[in-house]
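In this view, the complex is presented without one of its protein chains, the others remaining in place.
Up next is subunit A:
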Amino acid sequence: MPKEQANWSPYDNNGGSCFAVAGADYCVIAADTRMSTGYNILTRDTQKSVNYKCVMASSGFQADVKALQKHLAARHLIYQHQHNKQMSCPAMAQLLSNTLYYKRFFPYYSFNVLGGLDNEGKGCVFTYDAVGSYEKVGYSSQGSGSTLIMPFLDNQLKSPSPLLLPARDAVTPLAEAEAIDLVKTVFASASERDIYTGDKLEIVVINADGIRREYMDLRKD
């Protein structure tokens, strides 16, 4: 007798795109604010990023994203109690990877980028898959618009190959204002062609002065 297939899936894709780029002394993380299901929009005003000392932006299944954020917030609080300081960006990166792999056989349907400043104050961006495989890169995008955004970023930011020896720095030489302009351009283009990206863009900038947020309107169709 043929095996019965489940016609209920525990996952859904709420769409959206997120993106991060690392600079010499700053990091820019951006995500759109649209949450959709199928061809419908659930809200135009959701927040996909969350900050600790570094900022994590996630796209995918927002219920899993919220659960993951809650879990990380709890672990971050425990760390602060035990070590009397906030988690650094590389530490948070490893924690996120371990948390995701813990659910290797029933994953968090969450595609993340983590951005912040490392211990020397240089920008760093970590990019993840759904089960925790991660890599430190100069820039990355995840979500429904990532296939549209990545080639253009490759062209503009030209990251050196990770196979080169001695290891070259992946952070972009662009200034902070130029990087923010690039983010805006890229999301405007993605909103044109990706139906799941749009409404508003939330840009989070981390530099020596701290963390600041700005917003930009995107296409609402």
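A few comments on the model shown:
FYI, a residue touches a chain if its C-beta (ideal position, glycine included) is under 8 Å from a C-beta of that chain, and two chains touch if they have at least 3 such contacts; residues count from 1.
Keep in mind that, in the parts below, contacts and distances are computed from a predicted model.
Comparing "Origin recognition complex subunit 2", "Proteasome subunit beta", "Aminotransferase class I/classII large domain-containing protein" or "histidine kinase" against the UniProt entry of the hidden chain yields the protein name "Proteasome subunit beta".
Considering A:87, A:100, A:137 or A:190, the position touching the chain not shown turns out to be A:190 (whole complex).
Taking the complete complex into account, A:145 is the one of A:15, A:60, A:115 or A:145 that touches the chain left out.
One chain is missing from the display, and on subunit A it is touched by residues 145, 147-152, 154-155, 185-186, 189-190, 192-193.
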